[in-house]
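The complex appears here without one of its protein chains, the remainder shown in place.
What follows is chain A.
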Amino acid sequence: MAGEKRIGMKLSKLYSFKCFKPSSREDHSQIGSRGYSRVVFCNDPDNPEALQLNYKGNYVSTTKYTAANFIPKSLFEQFRRVANIYFLVVAFVSFSPLAPYTAPSVLAPLLIVIGATMVKEGVEDLRRRKQDVEANNRRVEVYGKNRTFGETKWKNLRVGDVVKVNKDEYFPADLLLLSSSYEDGICYVETMNLDGETNLKLKHALEITSDEESIKNFRGVIKCEDPNEHLYSFVGTLHFEGKQYPLSPQQILLRDSKLKNTDYVHGVVVFTGHDTKVMQNATDPPSKRSKIEKKMDQIIYILFSILIVISFAGSLFFGIATRRDMSDNGKMRRWYLRPDETTVFFDPQRAVAAAFFHFLTALMLYGYLIPISLYVSIEVVKVLQSIFINQDQEMYHEETDRPARARTSNLNEELGQVDTILSDKTGTLTCNSMEFVKCSIAGTAYGRGMTEVEIALRKQKGLVPQEEVGDDSLSMKEKKANSKKSVKGFNFWDERIVDGQWIHQPHAELIQKFFRVLAICHTAIPDVNSDTGEITYEAESPDEAAFVIASRELGFEFFTRSQTSISLHEIDHTTGEKVDRVYELLHVLEFSSSRKRMSVIVRNPENRLLLLSKGADSVMFERLAKHGRQNEKETKEHIKKYAEAGLRTLVITYREIDEDEYRIWEEEFINAKTLVTEERDDLIDAAADKIEKDLILLGSTAVEDKLQKGVPDCIEKLSQAGVKIWVLTGDKTETAINIGYACSLLREGMKKILITLDSSDIEALEKQGDKDAVAKASFQSIKKQLREGMLQAAATTDDSDNPEMFGLVIDGKSLTFALDTKLEKEFLELAIRCNSVICCRSSPKQKALVTRLVKNGTGRTTLAIGDGANDVGMLQEADIGVGISGAEGMQAVMASDFAIAQFRFLERLLLVHGHWCYRRIALMICYFFYKNLTFGFTLFWYEAYASFSGKPAYNDWYMSCFNVFFTSLPVIALGVFDQDVSARLCLKYPLLYQEGVQNILFSWERILGWMLNGIISSMIIFFLTINAMSAQAFRKDGQVVDYSILGVTMYSSVVWTVNCQMAISINYFTWIQHCFIWGSIGVWYLFLVIYGSLPPTFSTTAYQVFVETSAPSQICWLTLFLVTFSALLPYFTYRAFQIKFRPMYHDIIVEQRRTERAETAPRGVLGELPVQVEFTLHHLRANLSRRDSWN
């Protein structure tokens, strides 16, 4: 969705460039013309002119189908699959004399299969419909004719209605803001559902409408643009009392965003229903298919080729045989077929045509090679698998009350094949709840606590014995839990500062200024609890909240914000008394990822103008005034230390502005701000740039973003499983590296390859300002660094006995160059060699690009995990997107395929569910092909004995029930329940996961092996049966075997064989499997009895066949017994050999467990890997490195 959005936005830029040079006047001059034709009669929807416009109502439907088009549309969807088209064609042909089967027996399974899928579609659509109904029936207050607000449903809203929306309610449509509970007509809006940003956005009403009384008689006319998908643009004018007022996005409240911190607003409905921006934006997320499914398509094509080949061979023989039925002198050979008087299908004179028609017949006849029910079975299985994922208690997060969610079911098995994980850091590896832990003021570092990263680093270096650390942290936690005082977001303790002690510090004044900046320079909004008087804050980012909380705790309590002022309770450091100070808020220079800083301009109670500013060190230090650099060195030192401790730092500065300068600047700034053009943002930035200079350094803050619970263990396990983990973060290099250490992504003894552009020569070039030269030098530098890294890696990996581990760290600037088409190959090559990769300072776009590079460059399965809107691109680009349903909104979750509450659940999701699902699906598909080949080829062999005439060996209905009734349930049970080893062992031996990554269970050898097994089985079944039951009597009473008896016996053998094959190939037998496997065989006999007792016109050759003829015959049973065992023998022998000579990982593990248990003595070896596993692990690494060198 976001991808689309991005494109959409770009297009809009192009569009605006082309059509109208940016200038508000021209923009608005478009109104009334094409594309800008909407007219809204405010508060007057019954106006005849308004009625004439006939805009659609606010009813919204997101369903795929309607009651009317459900059948044709869903049918169409069904037949987009090749296999289904084939079956449809077959169904049509079955009505012609070409058909080897009767039409109903062909149609029935097709109808069942298609019907089942359609029911599924229908149910899903009904669910969407339910959501729609819920949304459509929400209540909203609308201004009625009786001049009061009355309640109505969302769906009844019309364009032009005036509505009132209360606090924390969603907007029912796109509204024009008229007035709000604030006098100046502002309101705060949360747009999380639109763009995932949780920060509150400010909207202004036009001044002329902001008077609350005016809406009573408000009769304006809005002329504006037509519905479009651009969320951040709006062009329109309000005609009111003879005057025109331009409208901008500032006045527009979008549907599905939420009113916050404002008691109520009034608005006019401008766009309704599907015309709203959010609905215009709704596009389907990219549909992803798993690799296995793609491979399955190839197998289907192989099967089609087999089908065509054997059909062709059959037709050839048939053609020759038919040709020979009539000799040249008109003598009939097989006279009993009456070749002299026949249809074209058997005409010796037209043998070529006959052969051609036979080819069509044969395509139908051997159609059982193509498993009709495969798709349906897989879909059913996947849905059930996702239910298991959703139901897993181990992936339920108590605190947030969130279970895991498989949002799409078609990627389950892909979870078992993940080769590379690309992870976001903030909010994914960390909690994204910031705690203010340290600060550096005037060159002095404050804050005594130890961060988790520091603890982890020490632990790794072995400085502190593990238990001690454990105890320590435990007791710390206890302490925290016990002391009621603990404040969320605040974990700072320093006796020099707290409890007002700071006034005794040497730079008390600077400390005061420092905390004032923290208390004033932000966009948070206080929320005073009227009962307790406690103040909580709503802030754009958790960092900001941490600052405000910290300044509150240290005596600078921010308690009120109005449009024009910020009020603090402060402690006067001379008197020590609490005083209220009100700062007049003049301008907010907002934070943006490009600016990396924010500032406010205030007038303090002493009537001095102050610019308070905070920002990233990379941009702030260069803006310092000469006289403001007093403590620069120390501060930089501290910042570095903090970053190493995994903390996020910001530099705090201020400056005094004199009135004249301010006046000049303000004019420019306001000019820029009031522009309504594309350049506006650039101009504002440029203006802000002008004032944000000559700053005076105060110090820096350090905020800790705590690692989520269990992250290091999870990463450890995943890397043991051979999964590569890349972290893509926006953080500084040092922070990222240290977080990398903390979560054991980087380990002691790992060789670090750092790629960066922070070298002196490039900095020197930068200072000269020659952009081209910088770019060129940077490119060369990166190229050189990549080469060197490559050499390093290559030199050591040859020595495979002691493979050295590498960690690659690259920063954002370098990444820009590394992702250049000329270098990306080298970059990728190097990155693949490394065990962990960390990309720092990467933008959302870079994240997506890296993901694409890995996905396309290696061809392996990538999984992206993230929690924020900035990860959406990455999630959608990766093969699998996993969203963390954390604090940062739902945008990532909405774009994800799986949603989990905590990073650590990824371990279970991949190693257990992924592994199982992969196994299940792989085995299931192989088995499906096996069973259909077994069945299909018996038909083919029989043809060889029926002169390839197209007579199937079995009764029609036996065959059509084969896939649907006699063999389907065990396969589904296999796909849903089978486990090679229990969940516990999956986690204990993460290596097992490599079966999926290397795709061992679905390799071509294995697939072809299964196919071969099917063909061998069919041969055994066919030839043993026909020889055992040849011409002689098959019963004591002298009766001989005929067509129906041979068919029944052979068919029973097939049913027994494929079901028993299932029984010996699965690893997990619960009552369900028993029930399904033996039940399926039972169903076959039941069917035989019931079908055989129907009147002979219906049951034809099956009439009484079991009860009267084959059941009392010993030879039938003996043959069945022989055939079933013999057909299973090759596989069984193979398996026995394989377990002996080349066991698979799970074989070894299961074996190991078995022997362990047999020895019963609970020895303390549980933590160790069995020797064999170690061994395989070793070999596996060798394998991996070989594979890598291949790419």
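Quick note on the criterion: contacts are C-beta pairs under 8 Å (C-beta built on N, C-alpha and C of every residue); 3 or more make two chains touch, one makes a residue touch a chain; residues count from 1.
Quick note on the criterion: contacts and distances are computed from a predicted model.
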Quiz item: Per UniProt, what's the omitted chain called: "ALA-interacting subunit", "Sorting nexin", "TBC19 protein" or "Proteasome subunit beta"?
Solution: "ALA-interacting subunit"
Practice problem: For the chain that's not shown, point to the residue among A:Glu141, A:Asp174, A:Glu190 or A:Asp275 touching it. | Solution: A:Glu190
Exercise. Decide which residue listed in A:Lys243, A:Lys331 or A:Lys776 touches the omitted chain of the complex.
Key: A:Lys331
Quiz prompt | Which of A:Glu77, A:Glu454 or A:Glu1151 contacts the chain that the document leaves out | solution = A:Glu1151
Quiz item: Who touches the missing chain here, A:Asn166, A:Gln244, A:Ser305 or A:Ser1030?
Solution: A:Ser1030
